[in-house]
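To keep things clear, I will list the structure first and then write my remarks on it.
With one protein chain withheld, the remaining protein chains of the complex are depicted in position.
Here the chain labels run A and B in written order, and each chain numbers its own residues starting at 1.
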Amino acid sequence: MSYELWILFTGSLVGLSCGVIGCFLILRKMSMLADAISHTVLLGLVMAFIISQSMNGFYMLIGAAAAGLLTTFIVQLLNSSGIQEDASIGVVFTSLFALGVILISLFAKNVHLDVEHALMGEIAFVPWNTLSLPFLGPIPKSVVMLGSILIIDVTVILLLFKEFKLTSFDPDMAAAIGIPVLVIHYILMGLVSVTTVSAFDSVGAILVVAMLIAPGATAYLLTDRYKVMLLLSGGIGIFDSVAGYYGAKIFDVSISGAMAVAAGIVFFIVWMVSPKYGLISKFLNQRRLTGQ
Amino acid sequence: MNSVEIKGLTVAYHRKPVLIDVAFSVPKGKLIGIVGPNGAGKSTLIKAVLGLIPRSSGDVKIFDKSYSPKSKTVGYVPQRGSVDWDFPTNALDVVLMGRYGHLGWFKRPSKKDVAFAMECLDKVGMTQYASRQISQLSGGQQQRVFLARALAQEAEVYFMDEPFVGVDAATEKAIISLLNELKEQGKTVLVVHHDLQTVTEYFDWTLLLNRKTIAYGPTADVFNVDNLQLTYGGKLSFLEKDKMLIQP
Partner (left out) sequence: MSHLWQSILTDGNTQWVLLSTLLLGIASGVLGSFALLRKQSLIGDAVAHAALPGICFAFMFIGEKNFFVLLIGAAATGLLAAYTIQLITNTTRIKEDTAICLVLSVFFGLGIVLLTKVAQMPTGNQSGLDDFIFGQAASLVGRDVQLMGLTAAALIVITTLLFKEFKVSTFDPQFARGIGLPVGLLNFFFVSLLVITVVIGIQAVGVILMAALLITPAVSARYWTDSLRTMVLISGIVGGLSGAAGTLISTLGKGLSTGPFIVLSATVIFIVSLLFSPKRGLFSIILRRARNDDRLAVRFVLKKVHVWRDKSISEEFLFQETNISKIRFTRVINHLMKHGYILKSDGIISITDSGTMKAEQFRFVDEMVELKEMYPSELGSLDITWIEKQEEEALSKDQLKKLQSKMSEIYTQNPFLNIKVTAGKGGRRYEL
């Protein structure tokens, strides 16, 4: 595959996996946790590096997943001790992120783990960092990682489809029929963490947040079906990244930044023209009603 | 055998007792109203029985067995306001959720389950709304969907939290006739209710609750001015203004 195709492919994988996972966050009113986890993943990476003294992808993945779960856990803890949810999220992620930044500047200054990279990613370098796989030949490491995480995501979602749905819609009823609501919550947060970290390396924290939230929010304005929302969100995620890539190419700007902007523009357009929930159709409906 | 047996149920929020030593037992095939003032712990009672909030002490037995959520003998209808009706799903899908307890892990609802869910929707007169997005249903219709979901659970004992709040008169009638039907099938139904006007009409037995069991028994025996005064305190004066009818 050519250089450009690999980048498009990587972006699409990010868009797809984040888009699907993000829907659950939106429907559970936990979007801000996406923001929080995408920041604290940095601390996980630094800790993994300090402990293992290597940039091995596997350790990084473990570290990031641990940091993600830790974030969720502390937020829950503070929450149950009586701090309102938005504030506990705010306190936790800024603290852990600040700690991560300081640890980097103290212990990991000369490694490839610099903060700017963490924020913006280096999707442009993805195709050069390859891994040779049997039968498939050289494949960019990021693609291998994103691909495997996507498979894990899809498998878990398919297996726990109805549990995810019921615990999102009516956690009380779920608990009443014996579904372990808290376990499901942590499984989902684990998925968010590993998805975030797999995407993080290639596209950076900010795009991860954009990709987790924007496609899902867009899809939410287009459909009333749960399944359709998940699929649509994945599709929109792919579209956002492809559009973002070409936008970046035309204007010669940061690719991941452009993908976030593209996601924003797509959301804006849908917000205006969505047939059912768009501003324009709402406005027209209102006019028709008052006109009668 | 009693279908529900509750002994010494005590629940405390932040060390403040909300329910104190509540005890009652329900024979099979009864329709029971749980009645009491705001903050008397009616919803808390249901949630504590179902294990949704921790009990400080007490014992809950359903058909002589300690209650576990996996037993599938209990159906729950939460308050309508407790869920987000903007959730992207339709009426049939919500009713199908009632089948989840029977399906177990990893399994999807089958065609049979869908057919059964449609049947349940039919029983509450909602067949034509099966594919309607739930936020576009009226309050009464939403409550009917919740009720259909409970029917889909095929439980023996039902706990319902304020099913008559914010529903139209037609729905209220439909719900109560459905509850009576359940009763005739030998199911036990416990309903948190706060409209005193309809208690004698709707329920065989009544539990008057204010933190403690004030009175419990056949509605004709316990639903009188004295007991109500003890349940509601001096607030009872509003009853006289409303010209409430109470059989002596």
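Heads up, the rule we're going with is that a contact is a pair of C-beta atoms (placed from the backbone, for glycine too) under 8 Å apart; a residue touches a chain by one contact, two chains touch by 3 or more.
For clarity, every value in this text was computed on a predicted model and none was experimentally measured.
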Left-out chain, listing which of the shown chains it touches: A, B
Residue in contact with the excluded chain [from A:98, A:133 or A:183]: A:98
On chain A, where is the contact patch with the chain that was removed from view? 26, 29-32, 34-35, 39, 78, 81-84, 86-91, 94-95, 97-99, 101-102, 105, 115-116, 119-120, 206-207, 209-210, 212-214, 216-217, 220-221, 248, 251-254, 256-261, 263-264, 267, 271, 277, 279, 282
For chain B, enumerate the residues touching the unshown chain of the complex. 15-17, 20, 23-25, 27, 39-40, 57, 86, 135, 205, 210-218, 220-222, 224, 226-227, 229-230, 233-236
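Rule of thumb we're sticking to: only the chains that are shown with their structure count from here on.
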Give the list of chain B residues in touch with chain A in this complex. 47, 50-52, 68-70, 72, 74, 76, 78, 82-84, 87-90, 93-94, 97, 100-101, 103, 105-106, 108-109, 133, 149, 153
For chain A, which residues count as touching chain B in their complex? 27, 29, 159-163, 165-166, 168-170, 172-179, 220, 223-226, 228-229
